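Would you mind keeping the following structure in view while I ask a few things?
Certain chains of the assembly are absent from this excerpt, and the rest are unmoved.
As written, the chain order gives the labels A, B and C, with residue 1 at the start of each chain.
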Amino acid sequence: MDLSNEQRAEILVQALPYIQKYYNKIIVIKYGGNAMLNDELKKSVMRDIVLLSLIGIKVVLVHGGGPEISDMLSKTGKESKFIGGLRVTDGETMDIVQMVLSGKINKELVSLINSIGGSAVGLSGIDGALIETKQLCEELGFVGEIVKINSKIITDVLEKGYIPVVSSIGCDSSGNAYNINADTAAAEIASSLKATSFILMTDTIGLLNDKNDVNTLIPRVDIKEAPALIESGIVDGGMLPKVNCCISAVEKGVDSVFIIDGRVPHSILIEVLTDKGIGTMFYKQ
Amino acid sequence: MDLSNEQRAEILVQALPYIQKYYNKIIVIKYGGNAMLNDELKKSVMRDIVLLSLIGIKVVLVHGGGPEISDMLSKTGKESKFIGGLRVTDGETMDIVQMVLSGKINKELVSLINSIGGSAVGLSGIDGALIETKQLCEELGFVGEIVKINSKIITDVLEKGYIPVVSSIGCDSSGNAYNINADTAAAEIASSLKATSFILMTDTIGLLNDKNDVNTLIPRVDIKEAPALIESGIVDGGMLPKVNCCISAVEKGVDSVFIIDGRVPHSILIEVLTDKGIGTMFYKQ
Amino acid sequence: MDLSNEQRAEILVQALPYIQKYYNKIIVIKYGGNAMLNDELKKSVMRDIVLLSLIGIKVVLVHGGGPEISDMLSKTGKESKFIGGLRVTDGETMDIVQMVLSGKINKELVSLINSIGGSAVGLSGIDGALIETKQLCEELGFVGEIVKINSKIITDVLEKGYIPVVSSIGCDSSGNAYNINADTAAAEIASSLKATSFILMTDTIGLLNDKNDVNTLIPRVDIKEAPALIESGIVDGGMLPKVNCCISAVEKGVDSVFIIDGRVPHSILIEVLTDKGIGTMFYKQ
């Protein structure tokens, strides 16, 4: 872009009302998908987060794992069984999951934020007993269901000026770790914090009326209308659990929830700091 | 500008290092000249200030009066005498000066900032005994010289989250008000607050090697070199006292001092939040 | 007075129960009339206020303007029209009103308090958006009606140890300034702060049963009895709006409201710190 400094300043000024709107508010961001795999995008997302943090927004980053877990499992010669789409997680598998999430991905994100000039602290659902979990069903092993969010550790860390980066691991009162769905963990954390916004980064551009036509984006969904969308088949497949997370967060008190396209550079900033969103927003009138 | 939201976001991100640099720091801005007379520019400057305030910079605005004082004096049929370029200020004149500065201009700026969504409080050098003054010389009447800055009222107001807007009126211990030079007042306030930056808005583009050629801007002046510039005649006329203010502020501990062109839209933002300044910077190596 | 030091000490001790009663409580004082015009009285009132402040009472001073506004208008050759007793206030007139109130009277009071050893800060209804106002009616121009008091700026200033001095100027959300009635402004500020007392200084000795007989002072009025007093004609003319202010303040939660005679030296101290009041007190049983 060949812009004069005056033009650059003008653009900063145009962000003013959005900065005012989110000032001192909490935004929970679920980070995952391609935005996490592409190094360029990853750095860009972290830079966006440091920027939001500096202009007075309290950002909480929640991440899952995905392909890196499978890579590590295959490296260690561990084969995975699946029941109903969920990975059967024995003790050894759980160790791998936890190591990849809390030991690798989490620390890489923290490190990246710090190197950009932010100040991050990595947490898992175990630290400060953040995510209390119970076993989903015996067959699946250490696959967990969230029982309660103890958000004190997050508010403590925010209060001290750090950006909390949370890996989606849960624990029960006996000290067992569980693999939990990162979208759900992020939505529950947002609900527990009464966040102003919850942003779910995906690899889609949002809800489409016609899945084959990217020009049919549904920009806003009142959660009253959500059941109809589901019944009609517009929401299905992998989008169904994501949309359910969004609806649940809105119902539990998050003002506005967004499904945005993590593949678009600066999609978070565009959603938060410009005049039009780029994905689908869920809200309650 | 016909920019995509992605391009807009990119520009915000490019401001990140500058935002980090000034985070939680104090910037004192002397506001005056044409930037104060043109309504469009005035609103633009106030918007820039609200933006700086929201991204975590502690902005202190100091203003003078100028033409509005003369207007009011002529309206009331009061004629002015001048000695050595300074207005002889009898009691009645001082009343007019104070009313225009503290009652009109000051409140207009506060009101403008509030209407944009900031939160400002108007002060004069009398409030909290901010600017202690003594008479300069008897012939000039209520023309004052600064004795001491009591900056507690400014830090109190900043701490409570307001933008202080200060009119350049001083007072002595008997309660008399004095007309004081606004550039000097602003520089002394910046020094007393150990501000990170002091920005002096003028109607020039900065120091020029050749006053007739706008392409000869001197972008940076180490204050060691200032005496040579003055001796050579590059600094003269109305610029001389302004440059002296700048030198004094640097000597008293302000990190960097800028003379910028208030006629350029967003000149403050350009100076603070982009990669190249637009005026002349004074510093000490 | 030819008193021994022992007698002087005895008098201080006799004030003890009153000091205890008001300790750490808020008293809002509407200051106006002759007490404001006579320099000796003005100094005396400010000294009383500094004293109250030092013995632990949180004093808020609200003032209007009166004759000084007319003087200034005539000086600038501006003629005033009146509709129903209210001055038609065009933009130019409003500028004069604001300059006299916020730029002259307000700063003089602040300066006087500071020179006595107190620490005051001058505010108008514009600072911190203290007095939100709307236009009363189009014909009157910038004559305003109070919509809401944002008392945060006053409690902030009190908390930092200053005496707030407030000029009765209001503002709307677009940043326009309005002329508002100072008695009403003071009463509304007292209500908003849940002040313990509101003292309205006037040029009368209080409510009289027989307006021609100063010995018929009504010392206490339960606001239940107020309508009867109005109907009977005991309250009329200029006293009617003042009494209505008092009733409104009591109804909105101010414990006790006083109309006192500002022409009597130390009338505030006598009301607050001695065993008998000197004016008319309004209360609710």
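Operating definition for what follows: a contact is a pair of C-beta atoms (placed from the backbone, for glycine too) under 8 Å apart; a residue touches a chain by one contact, two chains touch by 3 or more.
As the structure is a computational prediction, the values presented were derived from the model and not from experiment.
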| item | value |
| --- | --- |
| Homomeric assembly size (copies in this file), of which only 3 appear in place | 6 |
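Just so we're on the same page, only the chains that are shown with their structure count from here on.
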| item | value |
| --- | --- |
| Pairwise touch network: line, ring, star, complete, or other | line |
| For chain A paired with chain B, centre-to-centre distance based on mean C-alpha positions, whole Å | 45 |
| Euclidean distance of C-alpha centroids - chain B vs chain C, Å | 35 |
| Averaged-CA centre spacing for the pair chain C and chain A, given as whole angstrom | 56 |
| Interface hub residues of chain B, defined as touching at least two other chains | none |
| Complex interface listing, chain C residues touching chain B | 72, 75-77, 95, 98-104, 106-108, 110-112, 114-115, 119-124, 126-129, 153, 156, 160, 162, 169, 171, 173-177 |
| Residues on chain B engaged by chain A in the complex (per definition of touch) | 1, 3, 5-17, 19-20, 23, 44, 47-48, 50-51, 54-56, 116-117, 264-266, 269-270, 273-274, 276, 278 |
